[in-house]
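For reference, the structure discussed in these notes is given below.
As you look at this complex, bear in mind that one protein chain is not there, while each of the others sits in place.
Labels for the chains are A, B and C, by order of writing; each one numbers its residues from 1.
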């Protein structure tokens, strides 16, 4: 994979045998949108190679114009993007933890904050087991209006107590642009959940802050769309975006969700942003969480997000996929061992398979 | 299909051979959440049949409890829902138009309001062709922050002018709960786009109003999830919800989107809400829009939503799928003829195939 | 949509700034596979435009070669294909029926031949209701080896009796290349089921015959793959291929299957082959079959394939989606009326929306 970080260009393939007046009309229309055009003839057809405001021209659906057969954009995403594929992953500070190369971040806690005692008990247990950050939902996006919606603002002081007692930074979800300010006063990292990856009002609001944002991939969104969602935040001025793969919907998968671990090396190659994985939502069943967490680390993720509940069968949401504190405590050292094995020197491994084994000195 | 509109019940299937103490533990936990339980033994296992607060108990993931093999909910969605499957479709007034049985509603206009002149020109053309409502986006949810985002509030007076000049009611999209009030002062119907079907903050805000809401199905959401999104609005007090099928993402489909017309009879059977179809987004290509619009009518839709642009190749968004005013004008009478053929008496046809042919006098 | 039926060309986009020796190496490798190359420079990069054995070169994954950024194939599928997109749909004779423009073909019958009496009874009823061909499975591809596998060769004389008694041509499925000869001696059309669309041994065997083949789209296959499956048969010498859309798997759809009616205009535009639709498998539930059959006709299908059983609740397979003879009899005239409305002159309507409404004489 050679670098392709030149300015993007667009190749417009004209229909075979298209006459000069038709070609001129297309050319003029493209130029009226700011394109600088090189015309090429090869065999029976003409090609226009465009420079200039390609991003704007891309919105014109040029490939549906009469006389145009196909349109291809070449060159990098990065010319006008805030995401920079030429830089290695840049670590981001969250609370007292770094997320990125050279560290490995384990975020754990219950799906939702249910009550103070239980929350503090779980927080203490995941801290003791070696978690780096504590997660717990105050505002919950539930498919049904009749399901538990989270404690809302009542949960925020409970999360603060959890931080005070354990020293772990707090990660919690934000659903509404009107709540960004109040929640970011309390949380060390704000989570944008899968259902809100396309909620551009929310993303723009988060771009106005400098709080780290854990941006989860939409449950049926492509990595291209995830990167553009990140651009909404980055281009508005907030550089602290952490990507998170959490499973995509697929008719053939068990529980209709499949964790796309191939996205981990892809996102590392295409961005300078840390990449986490959520094996809890990505499996939907506690008995598979350990296997997928191990796999995520082996695939090169910079951390994992794991749901832990001290009484999964009584959880008010997502109990099926929660680990008990005991299960979590046994998993943590294995994850760190796999990380040490696959990234002994703290360097990223995704770009070259060569670096995986590190050569003959092992 | 017989009616199943009794109160919902839950059947908890215990593992084969589960001992009495384990059974008792499960029973007590269920009762602590308000369940009223009938215990049954058959062959090697026990079954609990539960009445009571089934909706709350459903959130507990009972099927992941030790000793539980499976959980089934029976009985209707409708007992506690605002959606009433036992009633026929209830028409909803939008501007001077009814949407529902006995009428057929054609909504047309450009994807986005681009400028006043063009907007008024398109509005006049679709009005002349027989459209019932005019659509045009002021605020556009674009995958890329670098794509045209709509004119925003500048578009609202243009839409008002379009209504004044044509008499057509106005349909426009709302993206942000903070904009509901201002846009609902101008629009006759607010559209919730596919990307926002799971934006529960927005849905709750719309539930506080009485403005008709055109709720589009998420591009990878099930009909169950669509109905629950409708419940967010209905249960908050706004009864004016119109459902819209607009295509779901599928790896095997051309342009990765497929219009799910089987959802039309299903939604009619399961709700009392009108159902529209958007063949423009559902095909993604102008040359297929006519075929899918005809198909939508034949499948029983109460109306269609069609993108029309007087210069599709210059459209700032979605030009590829827009019909020209001429194409639209030729399509309208065919749609009305198919409607007349398949629903001669204005009654809904979805429940029984028998009514399709209208009886022995044919 | 202008014609693009020139010879295919391939555009190889080289990485920006690629040096001359690397360019030469790529060029020589392409030429060694028979490519004739025009080199172009525009802005910071070079482009190769290739003619020649593009189909062979396409298998080389040129876009993964070092120094290559992207590869695009332009020009028509049809240059070397048996499928000819420039011709209108060519009707195909099956028994005494034509399938294609100017006729509309209704194929009906049970999923499987269960016994002689029942089969003849159903055949008589669908003949009386106006079906054109009779379908019934002798060999059934069942997901489970423990489900009813069909009567096999015992069913063949029963199908022959059905033809004798009703005069309807027979359509039945073939699963194994070793059975093509025996079944084609009896059936008027052989069906390749969805699970066998990628069974190339079977397709090649069918290409050796001249019996009409009803080729169903794989349940997760693209239209591109369907056309290539057709090419297996056509290129081997059998011109009698009829395509059939029957629903594709999708996680968000009810019963996880969605009928892709947008494929109908697409296949008509891209091929000269008739296109049928199977609304029974495409809905999976009898109460939705009528709506989807009507929609298929309105979308321009050349016919439909409908499962009919006189006792659906006792059917040995697929009873859930079977219509009763009475339901079928009521549906047939509606389908023919919609066909008459949308194709008054028997011409295909898929290419231009204009022809939908039939012009100014309405």
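As a working rule, contacts are C-beta pairs under 8 Å (C-beta built on N, C-alpha and C of every residue); 3 or more make two chains touch, one makes a residue touch a chain.
Keep in mind the model is a prediction, meaning the values are calculated, not measured.
Check C:84, C:116, C:225 or C:326 against the missing chain and you find that the one touching it is C:225. Considering the full assembly, A:220 is the residue among A:74, A:220 or A:276 that touches the omitted chain. Interface note: of C:95, C:274, C:312 or C:325, the residue touching the hidden chain in the full complex is C:312.
Per the touch definition above, the residue from B:13, B:56, B:98 or B:147 contacting the chain not shown is B:13.
One chain is missing from the display, and on subunit B it is touched by residues 2-4, 6-7, 9, 11, 13, 15-18, 38, 40, 42-45, 47, 49, 51, 66-67, 69-70, 72, 74-75, 220, 249-253, 256.
Residues of subunit C in contact with the chain left out of this view: 29, 55-56, 58-66, 80, 141-148, 175-178, 195-196, 198-201, 204, 219-220, 225, 228, 231-232, 235-236, 249, 285-286, 312-320. Considering the complete assembly, subunit A touches the hidden chain via residues 1, 218, 220-223, 248-254, 258-266, 269, 282-283, 287-292, 294-300, 323, 327, 330-331, 333-334, 337-338, 341-342, 349-354, 356-357, 359, 362.
Definition applied: only the chains that are shown with their structure count from here on.
The greatest number of inter-chain C-beta pairs in contact is found between B-C. Located most centrally within the structure is B, per distance between chain CA means and the overall CA mean.
If you average the CA atoms of subunit A and of subunit C, the two centres end up 39 Å from each other.
Subunit B and subunit C, compared by their mean Cα positions, are separated by 30 Å. Residue positions of subunit C with contacts to 2 or more other chains are 220, 249-253.
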